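Below is one structure, written out as structure tokens; comments come after it.
The other protein chains are all here in position, but one chain of the complex has been omitted.
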Amino acid sequence: MTIKETPIFIKGDIISLAPLNMDHVEIYARWHNDPRVRHYARHEFPIALEEVKKWFENPPEHGVREFIVFVIYHKEDKLPIGDIGLNHINWVNRNANIFAEIGEPEYWGKGIVGEASKLMIDYAFTELNLHKVHASVYNPNERSLRAAEKLGFEKEGILREHLYVDGKYVDNHRFSILRKEWLELKRKGESD
Amino acid sequence: MTEKKEEENGIFPFIEGDRIDLIAQSSQWINLICKWNNDPRVRHYARWIFPTQPEHIKRWFEPPSGRGMREAIFFTIYHKEDKRPIGSIGFFWINWINKNANVSATIGEPDYWGKGIVGEAAKLLIKYGFNELNFHKICAGVFNPNQRSLRAAEKLGFKKELVAREDLFVDGVYVDMHQFAIFKEEWMEQNK
Partner (left out) sequence: MEKKEKEKQKPAPFIMGENVDLVALNPDHIEFYNRWNNDPRVRRYSRNPLPRTIEDQKKWLFREQEGPKEHIAFEVWHKKDKRPIGIGGLGRINWLYRNANIWLSIGEPEYWNQNIGTEASKMIIEYGFNELNLHKIYAGVFSPNKGSLRCAEKDGFIPELIEKDACYVDGEYVDHHRFRLLKEEWLKLKKQG
């Protein structure tokens, strides 16, 4: 199967972020249904191809939206391997929730979410002009907890027994980073 | 005799309390609800930052589309002695898988502030949430200048779970959002 040349929106090292592509509709549907992937991403309902196709319909006429999604594209392997984005975007309070999933399990554990998130957070602050980005991770997802801390997120607290996963309640760890904190981290990173 | 008249007036108590009942919302109060949502004193705490027209409220009364469960359930708070609706209370962001929901309460008539009415209405609503809707956890968010609500939450037995920093833009500054929660077991203990 050949994948057409994907237009890059934000360039990274190992991966880049690209707009959703109608050609990849089946891949997105597969990720969202794959039990290994959806377990951490919390897609509890099966999603049909038609529903995925609907994401491409009716973009707002003008102005901004409440969610923005990118495809994570692996540069060397020339393959879409996951998606990342912001949702619950509140333009008055200027904050949003970041979410990410690597749909192809062979790419887990390679620091890809970390790189994609860095690009996404930078985009949120320097292009979308947001004030705060928050993230939710539930405790069994050790990888994501570590990734959040490495990125410089501060833990705001724990929402106990907030999610029902695999037959029991688990906690939801809330993290956030403010614009000034991110810019400070960047500045430190550049001067090192 | 009086009760029959109330039925004719479209007053259907769903949950009965001492000073107030929780009743089904009625389209006869669209203009009243509109007044509350626009009133600068009320909307400041309820965070209605856009002007509301009766048409927006009318839409709440349209039958829900699709076969899914509701994401929100709201009641009108009806003052029994004064025979008038004075506010709204209900659940939103209901997640039926995780079995949790957020509470929202607004007393639209400022003459009824400071009389413990929110406390009374919230008690009825929480009991309904745990006993009838089978929730596992009920959450509430309060932003810090709203001292009354912070005290009310603690009195009701809510425990603070986290503080979301600089989460809301209110009156020109960012304020923190305090998240509280109460669990079914805790509540049953308290209300043996």
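Here the chain labels run A and B in written order, and each chain numbers its own residues starting at 1.
Note that in this section a residue touches a chain if its C-beta (ideal position, glycine included) is under 8 Å from a C-beta of that chain, and two chains touch if they have at least 3 such contacts.
Keep in mind it's a predicted model, so treat the numbers as computed, not measured.
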When the whole complex is taken into account, which chains on show are touched by the absent chain? A, B
Looking at the full complex, which residue from B:39, B:120 or B:176 touches the chain that isn't shown here? B:39
Among B:45, B:169 or B:187, which residue is in contact with the omitted chain in the full complex? B:169
Just one of A:24, A:94 or A:118 touches the chain that is missing; which is it? A:94
Check each of B:10, B:51, B:64 or B:110 against the chain that is not shown and name the one that touches it. B:51
Give the residue, chosen from A:65, A:88 or A:180, that touches the chain omitted from the document. A:65
Residues from chain B at the interface with the omitted partner, ascending: 31, 34-40, 43, 49-55, 169, 171-172
For chain A, enumerate the residues touching the unshown chain of the complex. 60-66, 91-94, 128-129
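To be clear about the criterion, only the chains that are shown with their structure count from here on.
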Chain A and chain B: spacing of chain centres that average the CA atoms, whole Å: 33
Chain B-touching residues of chain A, taken from the complex the two chains share: 44, 92-95, 131-132, 134, 154, 156-164, 169, 174, 176, 178
If we count contacts the way the header does, which residues on chain B are in touch with chain A in the complex? 49, 97-100, 136-137, 139, 161-169, 174, 179, 181, 183
